[in-house]
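Taking it in order: structure first as structure tokens, then the write-up.
Here the complex is missing one protein chain, while the rest keep their positions.
In order of appearance the chains are A and B, and numbering begins at 1 in each one.
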Amino acid sequence: MHPAFSVIFLTTLIGVGQGLFLALYTGQLYALANLLPAQSSDFYAVGSMVSLILLFAGLIASFFHLGHPERAWRAATQWRTSWLSREVLALPAAMGLIFLYGTVHFFDLTKPLFVISGTLPVDFSLIIGGLGTLAVFGLFLCTAMIYASLRFIKAWYSPLTVANFLFLGIASGFMLASAFSAYQGNSLVSFYGTWAVIATLFGLLARVATLYRNGRFRCKVDLKSAVGVHHSQLEQKAQGFMGGSFNTREFFHGKSEGLLRLVRYLFLLMVFVVPVILILLAYALESETLPLLAFGIQYLGLILERYHFFTEAQHPQNLYYQSMA
Amino acid sequence: MTQLALVIDLNVCVGCHACVTSCKEWNTSGWAGPMTDQRPYDADPTGVFFNRVQTYEAGVFPNTETYHFPKSCLHCEDPPCVPVCPTGASYKREDNGVVLVDYDKCIGCKYCSWACPYGVREFDEQQKVMKKCTLCIDRITDMSLPESERKPACVLACPTRARIYGDIHDPDSEVSVAIREQGGYALQPEWGTEPSNHYLPRRKTRIQIHEDELVRVDNPLKKEALPTLPAAGETLDDVAW
Partner (left out) sequence: MQDPTSRSDSDQGRVEVKETTCYMCACRCGIRVTLRDGEIRHIEGNPDHPLNKGAICAKGSSGIMKQYSPARLTKPLLRKQGAERGSSEFEEISWERAFELIEGRLSKIRAEDPKKFALFTGRDQMQALTGMFAKQFGTPNYAAHGGFCSVNMAAGMIYTIGGSFWEFGGPDLDRAKLFIMIGTAEDHHSNPLKIALADFKRRGGRFISINPIRTGYSAIADEWVPIKPGTDGALIMAITHELIKQGLYDRDFLIKYTNSAELVVDDPSRDDHGLFRRFEMHIEEGCFDPENKLWWDIDLDREISTHTPGVDPRLMGAFKLEDGTPVKPAFQLLKDRVEEYTPEWAAHITGIPADTIRRLAHEMGVVARDQKIELPIQWTDTWGNDHDSVIGNPVAFHAMRGLAAHSNGFQSIRALSILMTLLGTIDRPGGFRHKAPFPRPIPPCPKPPNSPEAVQPNTPLDGMPLGWPSKPDDLFVDEDGEAVRLDKAFSWEYPLSVHGLMHNVITNAWRGDPYKIDTLLLFMANMAWNSSMNTENVRKMLTDKDEDGEYKIPFLIVADAFQSETVAFADLVLPDTTYLERHDAMSMLDRPISEFDGPVDSVRIPVVPPRGDCKPFQEVLIELGSRLGLPAFVKEDGSRKFRDYPDFVVNYETSPGSGIGFLAGWRGKGGEKFLKGDPNPRQWEMYKENGCFYHYELPKSYQYMRNWNRGYLEWARAHSMIRYAEPITIHLYSEVLQRFRLAAQGKWPGRIPPQRLRKRVEENFDPLPFYSAPLEHKLVDTHTYPLNALTQRPMAMYHSWDSQNAWLRQIHTHNYLFVNPRTAEASGFGDGDWIWIESPINKVRCMARFSEAVEPGTVWTWNAIGKAAGSWGLSPKANESQKGFLLNHVISEELPPCEAGDHMSNSDPVTGQAAWFDVRVRIYPAEAGEPEVTSPQFKPQKRVPGQDPKRGKWQAFVAGAFRKKAKIQE
């Protein structure tokens, strides 16, 4: 597939935003259990704001993918069948809940509403955060399923795609949370850093598994099945046009194997290796800037990763567009 | 339920592209138009076509087969492009099974094209909506046309009559009979999309001549046998006793 930058930014930006929200809420839960020091409401409010901005930026990016963004509202109507439509619902839902979550914290509306078992005080932020978490996981699922549900694109048609979107979103979000904490100068840097590293390692597992899988499968259909001529040596001579078409522009990346290998190594380094090292270094050096760098590099790596994600996808329609004459 | 479709006979298709341009001609000024062209007189001209004719070669010289292969939307019974559409712009008609796009609802996300394994949807880069073969819906349902003309433009144009049109759910229709009797097949059946359009395979006619059929009793060479002329000079009749 031809990498669509609007979609690359959409998925990476909202991934970070979603992960950041999950980090905030995780922090709150830990604090609730007194495993971590409680943070000021500003921390959650500003954090939610950053998350929201990222989700919004993703949304804006997605509009560049549309031929008719003014009709984008129509995309909410087919949620019964279309993962894209579901994403269109899940994204504003998650955004709304994150907004509420931030607002609740901002206005300190955190007086417990009731207490469960005498130990767990439940306030608005906990409920909204919980709902937000559901929405965010739902959004991860919708976004990933847009790709993972396309059964013709075998590189994507796998639970690994969901795992990939989920872990990398969480990893980058926690990485950002760590950087955010460092920036705020609070003590959550290593907590988020550790979870970021763990998510990154899960992400690595999923990504390497994906690369391994994509490197060796064969498409279910071949040219023989595509044309219905069952001859051992069948080759296209003319695709029927010579100046290109939508089918040759949208579904071919047109990039050399060398470039793709470079992208592959780069994203493996930038998403998985460098950030982990930087976080460990930050831990050792107690640096405030290294977590930020770790996030920055990981995010750039994610853009490359998502770019590669598109180029990995071999669309069966390409069987029909191999040669001109 | 009716399922309209094309059956394309690869046995007779000579690859003339008549279906390609007759389609463009009808549809660019029709319900599904315009079919925009980009750089029409410049380098790398490109444009929207609902139908393409491709060429394939099978085998190695001298045992080479050349195939011409017209391809347009297959109007699947279970079209994967329809449920993925987030707006409902992509739809399959209840009354005749034709898969269409409502340009007014299309947001141009191209997701339907990703979900089609056949590469038959074409995005109009100027109008920013997805377009595709409509089976000339505005011809085949136009009751003001005589019945003989209520057919897709490509079917009417095809000089080799390699395109048959009809209802594949009617077992007595020309298309159903052709599929049944001539080995009609679907493209990429593995996916279970159940394409309505079918293809008829290449067929070969051979002649077997046995050696003893070459020379018949009435072989004209026999007429040319030497004449029985009276022999000149002496014969045994003259000299023997």
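Worth pointing out:
We take it that contacts are C-beta pairs under 8 Å (C-beta built on N, C-alpha and C of every residue); 3 or more make two chains touch, one makes a residue touch a chain.
No experiment lies behind these values; they were computed from the predicted model shown.
Which of A:Phe241, A:Phe295 or A:Phe309 touches the hidden chain is settled by the complete complex: it is A:Phe241.
Remark: the omitted chain is touched by one listed residue; of B:Asp44, B:Glu147, B:Glu181 or B:Asp237 this is B:Asp44. The chain not displayed touches subunit B at residues 9, 11-18, 20-22, 24-26, 28-47, 49, 55, 57, 59-62, 64-68, 95, 100, 102-104, 126-127, 134, 137-139, 141-144, 148, 153, 156-162, 202-207, 209, 213-216, 219-224, 227, 229.
Listed here are the subunit A residues that touch the chain not shown: 235, 237, 240-243, 323, 325.
In this section, only the chains that are shown with their structure count from here on.
Remark: subunit A and subunit B have CA centroids separated by 44 Å (rounded to whole angstrom). Those residues of subunit B lying in contact with subunit A across their complex are 10, 17, 20, 39, 43-49, 52-60, 65-67, 69, 71, 80, 82-89, 105-111, 113-123, 125, 127-129, 185-191, 199, 201-202. Listed in rising order, the residues of subunit A touching subunit B in the complex are 1, 65-69, 71-72, 74-78, 81-85, 88, 146, 149-153, 220-221, 223, 225-229, 231, 233-241, 243-247, 250-251, 315-318, 320-321, 325.
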